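Every protein chain except one is present and positioned as in the full complex.
Take a look at chain A:
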Amino acid sequence: MSTATTLLIIICLGVIGYVAGRIRAGQLVQGAYSALHSRPGYYGAFVLVWTILPSAIVLAIWLAVSPAIINNQVFHSLPQSIQDMSAADRSLELSKINAIAGGLSDLTDEDRQKLESGSITMREALADKGVAIAGEVDEYMPAAAEVYNGLSSASALYRTILVLLVAVAGFVYAYYMISPKMRARNKVERVILGILIVASSIAILTTVGIVWSMLSETGRFFASVPPHEFFFGTVWDPRFAAAGAEDSAGQFGLIPLLAGTLYIAFVAMAVAVPIGLFAAIYMAEYASNHLRAIVKPLLEVLAGIPTIVYGFFALVTVGPFLRDLSTQISGIVTGNAFAFIQAQSVLTAGFVMGIMLIPFVSSLSDDIITAVPRAMRDGSLGLGATRSETVKRVIFPAALPGIVGALLLTASRAIGETMIVVLAAGVAARLTINPFEPMTTVTVKIVNQLTGDLEFTSPQTLVAFALGITLFFITLILNFYALYIVRKYREQYE
């Protein structure tokens, strides 16, 4: 029986358990529900949990463990020559056997007869059934595949029996555990608590997993390129060499990419911070409730636009506009029309990214400014200060730590932003202080290094992980610092 069917059956059993538990709880007290410790639904849920949870856990463990055991068994049935192969070749052979095993069950009797008579090869027969085998089928393989199939079907059978037994056992146990004094509610609540904990730990464990995988790949990169060349190198020239050409190592200097990243982020912040802050001050201090109710959601729509759309905007509108503008300006000033701003430039990318960041700055700052107690405003206004004096001298200083925190969070977004810079900043990795020329960023280079046909063994691709982890740590530190500041600020008023 397939896994899905088994799962469906235990869920059905669970639902039946719910109904049965409910009814039994009612019967035990002859319908006087107030005599029960918990509401009848909890008794039903209690049976449901006992039916589904243990059996689902058994099923999950079985599914996780059995393929390894089966593969191990099959492997030991293989000829000694195969068993002595290198790890990579062995796994190739095993995956071939798995593919054959998958195809074997589809073969008809007619196909089998043809195979035995030798009129077609195993590979052709399987290809007919839509199963492609990489490489020739060796003699020992069909036999191993049969072994594999045998073990798999046995495993499936035992699995189904065991899981259903556990489900039924849980059902029966829980059903007879029900008594009017049993604290079904507390027990069910504890299961819910467990589910919540599992859900939150999945997020944390995933983060740990991501960091771990990045770290291990980064380690492999640093095995071929020394860390000091990466962190302090000023030349980025990874040289996509022909596979296996050992002599063309390339240069992996982080500095030009980091400079581009920080420069573009700086331009973006220079655009976003003043506009965003002024918008926030207007929203929090001046706008009437009515206007605020309309404008604030509108501003936040900006935050919902996918960044690739901003990328189009930069590529199609802002970049050409700046270029044409610079041509006209130089035409007027020097008489020699020359586009001193290139369409793809630090300015273009930074400007558009700044527009993208405005809603973040304004929305976060607005929340922080609004959180400054009304008493502060009253105190200042009551002394005869105007609104703008109040904002400038009381509200803004009081909100400053929180605003700095918000700006740091925004900065970490600017540093990690990808799609806008891919389209608008250019790909030339160079060190320049001219904002009218293209520069490139860490994120752009990660995209470049990981696009196309790749093998994950050369430094050319592995460098992406080193870049990724560098970026990760920069934004992580920024975020931590921002949260620290924001938290410190909050303590002042609570």
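In this text, a residue touches a chain if its C-beta (ideal position, glycine included) is under 8 Å from a C-beta of that chain, and two chains touch if they have at least 3 such contacts; residues count from 1.
Note that in this section contacts and distances are computed from a predicted model.
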Protein that the absent chain corresponds to, by UniProt name, given "SWIM-type domain-containing protein", "NADH-quinone oxidoreductase subunit J", "Phosphate ABC transporter ATP-binding protein PstB" or "YCII-related domain-containing protein": "Phosphate ABC transporter ATP-binding protein PstB"
Absent-chain contact - pick from A:Thr218, A:Thr261, A:Ser380 or A:Ser458: A:Ser380
Sole contact to the chain not displayed, among A:Gly194, A:Gly209, A:Pro274 or A:Pro397: A:Pro397
Touching residues on chain A - with respect to the absent chain: 288-289, 373, 375-386, 389, 393-394, 397-398, 492
